[in-house]
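Take a look at the structure below.
Only a single protein chain was left out; the remaining protein chains are all shown in position.
Entry: subunit A
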Amino acid sequence: MESEGIGRVFAALRALWRRGSGRYALIVLGLWIAVAIVSLFWTPQPLLATDGYHVWAQPSAAHPLGTDGTGADVLSWLMAGSRTNLVIAVLTVICSGALGLLLVGLMVSRSAGLASTTVAVVDALISIPTVLIALLLTVPFGASVGVIVGACSIAYGLNLARIARPSAMLAARSDYVESALAGGASGWYAFTRHVVPNIMPVLTVQLTISAGTSVLAEAGLTYLGVGVGAGVPSWGHSLSTSVKLINVFPLTVVWPGLVVTLAVVALNLLGDAFNSAMDEGSL
């Protein structure tokens, strides 16, 4: 059973690797994960090491991407920030996926009252912007990674439920689900065995987009002061500390901006590659 599962993962990776977009996404994501792991043990400079005599320094052997306004090494902070952003992206995917699936399950429920109430609630809540949710969460909890994950999960979970509902409804009302229910299957069985696998293409694309958008949200929310806490390395933190002097020292903004762009594009392309592979039946 375990070897079958591993075989499926390798088959999925091969199917993604065959596509240009999938290959790019896998390389970038592989590098991201590798850098995040390496940064746990090693960065070119200690994060708290600052050099007041070399602020806004140009790239050099000691500081390959230069230094920021406190003289801290930009590359070290970007490497450490990759950990925070990876955690935010992964947790957002897990939490928004769980919330989205819960809402989809309620929206395709055989209880008409429960289904229509959930649809109305989702339609009402989906209009609240992520920033506002983050601001509301910041009041009791303060700025933290948890607030970003919470805000993104609520916003993207609602969005996922809204987008996945039509395909879920088609599967839930299909003859094969009716056959299973008539044969004694529970609603949980029908949802997990028939409905969820049949909405997997929509889920996969939406969740990879959510992961990418959470990276952008982290940058935006941190810039607004409701993102990661002070002193916590993240790509958004690197951007927000240097963006005020973009006209004077543009390079320090370019590096985190470039990393964010590469990661978001990779996640979006990964979703597309997943979708194409599933359409072809490779997954």
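Worth a mention:
Rule of thumb we're sticking to: a residue touches a chain if its C-beta (ideal position, glycine included) is under 8 Å from a C-beta of that chain, and two chains touch if they have at least 3 such contacts; residues count from 1.
Everything below uses one rule, namely that contacts and distances are computed from a predicted model.
Selecting from "Protein arginine kinase activator", "Glycine reductase complex selenoprotein A", "ABC transporter ATP-binding protein" or "Cytochrome c oxidase subunit 1", the unshown chain of this assembly corresponds to "ABC transporter ATP-binding protein" (UniProt protein name). Of A:S39, A:N198 or A:N268, it is A:N198 that touches the chain left out of the display. Residue A:S179 is the one among A:Q58, A:S179, A:T192 or A:T261 that touches the chain not shown. Although one chain is not shown, part of subunit A still touches it, namely residues 174-176, 178-180, 182-185, 189, 194, 197-198, 281.
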